[in-house]
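One protein chain is absent from this view; the other protein chains keep their places.
Showing chain A:
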Amino acid sequence: MITVEGVTKSYKGFTAVDDVSFVARSGRVTGFLGPNGAGKSTTMRIMVGLTRATAGTVTMGGRNYVDLPNPGLEVGVLLDASAQHAGRTGREILTVAQLYMGLPRSRVDEMLEVVSLTPTEASRRVGNYSLGMRQRLGIAAALIGDPEVLILDEPANGLDPAGIRWMRDLLRGYADRGGTVLLSSHLLHEIEVIADDIVMIGNGRIVSQGSKSELLHGAGTVVRSADLGLLQSALSEIGIATTRAGDGSLHTDADTSLVGKVALEAGVALTELRTEDAGLEDMFLELTATSQREGATP
């Protein structure tokens, strides 16, 4: 379990991370979602002691990361797969991690197999690796100590579709065995597919957090009818605000059962009635509209 409490990081005249608090629970995959420059990576660096927080604490299973006697055995970390010496072979990079942690030598080959790097690939220097291969190597290095907690920054970057699927299954299995997985991404679809809990960050602040089902629930109702005007006035009579979308449907925050009942009483025949499928993407864009570089609005 990772507990982040009131973490703030200020640089001169600029707050990169502003009072961020959340909990990544064991047995679950927590998705850390936000646009570029939102403070995801800074928060993750603070978690593992690479950056000193201006305020706040992060604990892993109740302890500070820097107090862990052999952190690699408890927390697997992948912050940037490209941050490796280009002149070192993949196998050597894993060997260095294995030696630091005091693990048996055989772990290196086991991990190479887990991440599907062949012996030939492993003996090549990392400078010649594709980003996808570096990600696989980085994941191997994070997993080599068999830790209970995984912290991965954009692990799906550069992986091909099969690789993304593989990683998703790997992390799912990891969480199902009781591990804690925190992964950041700006790939909304990835987070939506894999995460159980979502922490959304924009401009250094948490804009939304909760379980995926919670966050996706209550997005409102979409309704269609031949006589939308009548339905709209019937709804507004009982104080339900509606908006008419360009595609000829009516959107409201009220839930479907209420809208159905109102339509029945008003005698309006409905052609469609469903819960609005907001999707994380709309929500992501909506919640982070103020912090989007493109100023995009849903």
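Definition applied: contacts are C-beta pairs under 8 Å (C-beta built on N, C-alpha and C of every residue); 3 or more make two chains touch, one makes a residue touch a chain; residues count from 1.
Convention: contacts and distances are computed from a predicted model.
Name of the non-displayed chain as stated in its UniProt record, restricted to "Putative glycosyl transferase", "ABC transporter permease", "tRNA 2-thiouridine synthesizing protein B" or "Anti-sigma factor antagonist": "ABC transporter permease". Touch with the chain that is not drawn comes from one residue among A:Val23, A:Met101, A:Leu170 or A:Leu273, which is A:Met101. When the full complex is taken into account, the listed residue touching the unshown chain is A:Ala141, out of A:Val7, A:Ala38, A:Leu117 or A:Ala141. Of the candidate positions A:Arg125, A:Arg205, A:Arg224 or A:His251, contact with the unshown chain belongs to A:Arg125.
Residues of chain A that touch the chain left out of the display are 45, 48-52, 62-72, 77, 79-80, 82-89, 92-93, 95-97, 99-102, 125, 141.
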